[in-house]
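Excluded from the complex is one protein chain; the other protein chains are retained at their positions.
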């Protein structure tokens, strides 16, 4: 894979246990990944059945990265994501019903149908939203960090964006100010190697993300984003450091998207072999293997996890299907406060 | 001063002669600096006398950087500048009359009075113009490099911008593409330590410009921008390399502006001592000293240079003063081709 | 005459102009290896090579500026914005650079470039991705703004735009991409700045453009059944605006409905209506009716989106008001009860 281990662990602080969390939590994290996987598959069906429309992006293949990092946050921490945000919402604990209903554009959705797939919000869970504009959410993430510093809070903000987003000016401007002002933000570059159909090597003069971000005065780490427990261990450490040290850190999580970029995808930019190669490191399989090796999971456990996830997802789809559309007068509400 | 020598020379290729140009040219470069110095002083008077208006920026103190680099270009090379562009125009050979008349907003100006101080153009001299938007000209500079590559030309583009401009997204985006596509552009960061009143250390998480530009896959150099012959030697080498190797290079020229940022300047952001300290390294004095040491200049020579410059500048001011305003019907011309 | 889709018509124009003129090149996100987000440029990379079909990083401000710089050098860039929404991150390069270089230099430079891509609401693209922004662009002198409604115009006007020596904003409509229509072969005349009568009529003038032209034609059909013969004028270009064709029609019909798909407030319809009043006040038997989107960010939910944007019925209702000469317009055509 050529994934460099995260520097944090290289630098000596080896883990005592192979798991960064207790055994119950370890299985729960795995189950959360299952939920996201099945949710995305169900949502894709919903798109095909025209229940869902607009631009639509799933995170299949990236679940370890999503769950590993988000599970390391505290309830009072904050999140900013891109448009590829369903998995992040579920990882943060938004009910599958609300997320699915939002995708369906229903009154019961997390934003009552007004946001849609790219724009999941949940103020009470500090889920500050998905921006559909590449790189558009990065200044916002820094701004949340700014407010946390201003308010002397010990919360932090985790700000997610893709490898393509590092080429937007917003990335550059926001990271510089975050570094300059020491804002408590964990910048997470979800490097799935492609910005839509463009490989990082065709978009970045310096494809190595941790080098690309050298000009902002912050420490930079890289983690194997396919390995749930690797990600979680790194996130534990780095979230903790951002929290304690009150300064930003840049984390590249190297991952891969198994699905197309969006609902439509030409597929012309990568080979079937490459995809297959990566699927061998499916984060669900990797985590399952680890948990089996530690005797925390067996066939029955896997089946139960699947069944549970499937039930939740089916329930979410049914709920969404049966939910009403927004009231027409909602068209004019909440334009202004 | 703490100025690191340009890496090009550090790396072994020491100069055989103390001068990078022949003796006649050396004096000519010095004279060009004189012209710029006196031109800027005259222009400032023109502003006070309300002959000139709008935003107005002189490059007093930065003449070595301007002349040293621009004199290393060939006639078929291209230039892009910021709004601080009078000196660059003169260094490129625009007649002082045309530049002064443009500042006066007269029909005889380089853009017939429609551009003004921040927007000097001269298509036939490949002077592609000053953008008044910080960082705004950097993509244009890369685009000229793109065209030169497209056209298989062996010309290059020198693209000037300030230390403040590196914080704009345009800098980041354009340098990445220049590095990625190997565009023949010499990116010149004119680091005068301040973006208006903000010191680089208060604007950049990494104030060292050559580190700040680490993410773009191009070689980076730094030169003492107060020393005409140092600048010229570095520019000769780097312009040559961009030309031969057909790829971009980043050059920081460390300099200082003796005047205020613009016509109005609060002066609150730097001390009189700091300014005085820098004035000891006035590029005119440094160049004069070198030339005197080499017996290329004596009192009479200095006087002659001053007199020549003064005559040219006085002539330019007179010319501008006596030139007519643009014809009113010019208001509607050249909006479209 | 062969039938083509709107999308294929665009593709043909691009193909033919690329073949005809080696100075024409294309630049944009995923236009090459991916084959184009909407497959418009499928096969182009293979056919023309990566010198002329340039996949870019996600850096709109940067590559629009690079294209602008290349245009100054005599190349004829055709920049694809994946959608017109992303012009918002490049606005300064478009409006403050490309649109102004010719005027500021008083004609020393020409800027022959096209910025094209789909705009407008398609199907639940939600608030950030449903803009067309013609009102902004056309407000700004130095730009031309073209919005074809038919395959024939899509091809003909794009060809004209590519051959035009000015920056042209060419706004396609995602909802029209798969519509079909006859497209003449060869180099038919299709000037920028000429409106077209799509349906003659004596009772009422309906002014529309882009996606609303077919909608207006539908509305006209319904109105015809009631005995109201509407004349439908397709503006085709917003800047320059062919107001003469509109005025001639209104002189005949004495009533007008002006339609635009984006927000009504300070939009194209306000300009067209104002000019109708100014130039044909005494010919009007009723106030001009404006039809446009509800003044809200576009909601995702299908029913709300449908309510927000103009449709046949909103045009028919406006026509009825105009015919009845009701003085007080009912606000947005689609205001809910």
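Brief remarks follow.
As written, the chains take the letters A, B and C, and residue 1 is the first residue of each chain.
In this section, a residue touches a chain if its C-beta (ideal position, glycine included) is under 8 Å from a C-beta of that chain, and two chains touch if they have at least 3 such contacts.
Small disclaimer: the values here were computed from a predicted structure and weren't measured.
Though it is not drawn, the left-out chain touches A, B, C in the full complex.
Interface note for the absent chain: among B:114, B:220, B:257 or B:281, the touching residue is B:114.
Checked against the full complex, the candidates A:147, A:275 or A:306 give a single residue touching the omitted chain, namely A:147. Contact with the omitted chain, checked across A:81, A:131, A:255 or A:290, is made by A:131. On the side of chain B, touch with the chain left out of the figure occurs at residues 53-55, 105-106, 113-119, 131-136, 164-165, 167-170, 195-198, 202-204, 266, 268-269, 325-326, 328-332, 335. The chain not shown here touches chain C at positions 61, 85, 88-89, 91-92, 95-96, 99-100, 103-104, 126-128, 135-136, 138-142, 239, 241, 263, 265-271, 273-274, 277-279, 281-282, 286-288, 290, 295-297, 299-300, 327-329.
Hidden from this view is one chain, which touches chain A at 78, 80, 111-115, 119, 121-123, 128-129, 131, 133, 136, 138-148, 150-151, 169-170, 172-174, 176-177, 180-181, 330, 333-337.
One rule holds for everything that comes next: only the chains that are shown with their structure count from here on.
Each chain gets a centre from the mean of its Cα atoms; for chain A and chain B, those two points are 46 Å apart.
We define each chain's centre as the mean of its Cα atoms; on that basis chain B and chain C are separated by 42 Å.
Averaged C-alpha coordinates give centres for chain A and chain C that are 37 Å from one another. Multi-chain contact residues of chain C (touching two or more other chains): 56-57, 59, 61-62.
Shared contact sites, meaning residues of chain B that touch two or more other chains, fall at 169-170, 172-173, 176-177, 180.
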